[in-house]
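Quick one: the structure is below, questions incoming.
All protein chains but one are shown in place.
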Amino acid sequence: MSAPRQAPPGPFRQLPLEEELARRGAWLIRLRWVAAAALFTGMLIAWLGADLPVPFLAIGAVGVGMLGYNVLFRLILRNLRSREVSTVAWGRFASAQFLTDWVALIVLVHLTGGIASPLLYFFVFHAILASILLPPLSAYSHAAFGVLLVGLLAAVEGTGLLPHRPMTGFEDVDHDVRQLVIVRLAFFATTILFATHLAGSIARRLWARTVELLRMKDSVEAAFHRTRTLYDIARAVNSTLDQSQVLQTIVARTTVAMDGKACAIRLLDDDGTRLHLSAAYGLSDTYLQKGDVDPAKSPVDQSAMMGWAVQVPDITEATALQYPDEARREGIRSVVVAPMLLRGTAIGVLRLYTARRREFTDEDIGFLMAIASQGAVAIENARAYRHLEELEEAKAKFVFLVLHELKTPVASVRSSLSILEEGFLDEVDPRKKALVARMGRRMAGLQDLLRDLMELGSMKGRLPGRAKGSVDLGAVVRGVAERLQFEAERKHITMDIVVPEGPVVLTGDADDLDKVVGNLVENAVKYTPDGGQVAVTLVADQDRARLVCRDTGIGIGEEAQAHVFDDFFRANNAKQFAEGTGLGLSLVKRLVDLYHGDITVASTVGQGTTFTVVLPME
Amino acid sequence: MEGKARIFMVDDDTDLVDIVRSVLEAAGYEFMSASSATEALDIVNSVAPDLIILDVMMEDLVAGFRVVNNLRNFEAFPQNKKYEGVPILMMTSIQQQTRMKFSQDAGSRLLPIDAFLEKPVKPRILLEKIAELLRR
Partner (left out) sequence: MRRPDPDDPSIEGVTAPENRLINHFFHDFKGGLSTVIMSMDALRDGIAGPVTEGQDRWLDKTERNCQNLVSLIDDFRDLTRMEDGSYAHEVEPVDPTAVFERLSTRVAEEAARRRIRTTFDLPDGLPGPRAASPLVPRLLDRLYAVLVDCTRTAGVLTTTVHIQGTGERPELVMTIESEGVECDATTLESVFDKFAQAGAGLQLGRGYTMLFCRAAARTIGGDLRLSPWPGHGTRVDLRLPLAAQ
């Protein structure tokens, strides 16, 4: 796929027709260089070989004159091109070139024998060129002007006002015999007019075809561009469920594809009374702040809401808008309003604005309707997705509630068991006591499971840094160590805590960080056999805090290390060593991710495990 | 035969394995266990069980099915033909977790096991079921 086509700069787009006329103007100028070169070459040949009695100086002067005015035309051409003028201007430019050429040619004819001049035939070329490059009427006028010029020259030379300068060696026309001159002129006029007619009718046919082709090319390009736009919009609609993003794409692409000034989408609000702005491109903030549109006060929107596209070619002449003055101040001249139809019902409108007066074609309107319906589909997709998301959220909330309510009965079973275990009912012998204690531990495990799952659940959909505050990670580590001191002593595990003197301040929530540190250190104590060591080191390193939790525990196998942060994952050796939910480390990982931190594990089975957490500091 | 039969239990719940061990040993059975499908398949030959009690979800969701497939698909595992007559009792709580209808599928080609019990199981029911399977 090629890059999307950009609209050309400037308020006007160069039509191929005008470009074609410019090309022809340039062609005429190039031909004149050749003509001038031919003139000088002819003079050279005449001077060297034929020894003709030609007024070299005068003819040379005309040649230089030709070069001069050709340079002038060249400059004018460049100027016209840069201003991107209309076809009429190009017609005038061509006429001016021909008239100047006629004058130069008649001077040459006079210098080379008047009506008997061999250069007289050159008028035919010009007549043909004019009929190719100019509309028929201008071409005939030019031909008639040429005949008139030659007739005048003959008359002037015949009456002796100007000397007739026959060329020696050439057949001359005796000006005294008037009939001869008239016959000669008549033949000349017939030739010129006939040539004009012939060339003109052929050129006209070609010109008509050219214009047709150019128009087709233009419309094919426009159609292609619009198809591309529709395709791009369809792709945008399917690639995201973010409604505002899709609508923004639509208004931007539509403005460019339609060569407009701006585009906006307004959607009907929930109670169906007002059109609320949902996306805009190319409009000033002032204009956008004009407020919601009430279709009842805006006939164009009213029509659009009934399913019809409406255009206002000139808002200065129309009263169909709710805010005409604002639109005028914004520099808007024409507006099209297309309905956004979803299964036949309008859910909003798409408006396209242009700065110039413009009549929109049926194709334009059809294109806008197609885009508007794409927008409607996007909106429906986004709404459907939002609905599903709400359902999901409700489901998650329900699960959360149920988990919450399971806590009490689980706790009550657990306490029932401990009443039995403690012998409050009747004496229990050690065998029974051990069995009941084991059941109690299992119930405690279920309590942990509920707690961990609820914590995971409460993480869902939480935005990073929800609870903003400054937390001293050092204090968190000391708190956790204090809490676990008893359990460590029970297992004769030495706890080695190294925390910097000053505070290690992070932005976040103390509970979150307590969970991170607590789970890691708790695990270290849990999975370290009696008499082992647990070392927790906190280092503040410029903008990051690094927490290292090292133990001499059972270790994690290489294969298991890859899954250690997965939900419910428990390594085999861990399962056999102690109770656990398999959710602690996945909770830690999610929290660390939430804080844009990083957690890694290094371990050797039988030797110990090291978790390293790096968290960004304030 | 009943008193000497050797029961092989495959389950990753060590608490459950221990309680079943107590129950079965008290009833006079010999008891051995494995805590994963992999371990079960590793040691099944040395155990030479008379009956297998099998959980489904262990190291993964379908670990138990893997064991069944190994012991019952004689085309793929001809060496396991000797277990053809060893009943498999599936004991699990995941019934609804799969689309499989355990009670009906038990004994079919789809799930070639001999009996199915949904957890929680009463010790008395378990003993009855084992006795029934061993009598066959």
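Structure notes:
Residue numbering begins at 1 within each chain, and the chains themselves are lettered A and B in the order written.
To be clear about the criterion, a residue touches a chain if its C-beta (ideal position, glycine included) is under 8 Å from a C-beta of that chain, and two chains touch if they have at least 3 such contacts.
These figures come from a predicted structure and were not determined experimentally.
Displayed chains that the missing chain touches over the full complex: A, B (touch as defined at the top). In the complete complex, the residue from A:19, A:269, A:389 or A:541 that touches the missing chain is A:389. Considering A:100, A:191, A:240 or A:485, the position touching the chain not shown turns out to be A:240 (whole complex). Within the whole complex, the absent chain has one touching residue among A:155, A:342 or A:456, and that is A:456.
Across the entire complex, the residue among A:439, A:540, A:571 or A:592 in touch with the chain not shown is A:439.
Contacts to the hidden chain, counted on subunit A, fall at residues 238-242, 385, 388-389, 392, 395-399, 401-402, 404-406, 408-410, 412-413, 416-417, 419-420, 425-426, 428-429, 431-432, 435-436, 438-439, 442-443, 445-446, 449-450, 453, 456, 460-461, 567-568, 581-582. Taking the whole complex into account, subunit B touches the unshown chain at residues 13, 15-16, 19-20, 22-23, 26, 57, 93-94, 96-97, 99, 101, 103-104, 119-124.
Criterion: only the chains that are shown with their structure count from here on.
For this pair, subunit A with subunit B, the centres built from the Cα atoms lie 63 Å apart.
Against subunit B, in their complex, subunit A makes its touches with residues 435, 438-439, 442, 572, 575-576. Residues 12, 14-15, 18-19, 35-36, 59 of subunit B are the ones touching subunit A in the complex.
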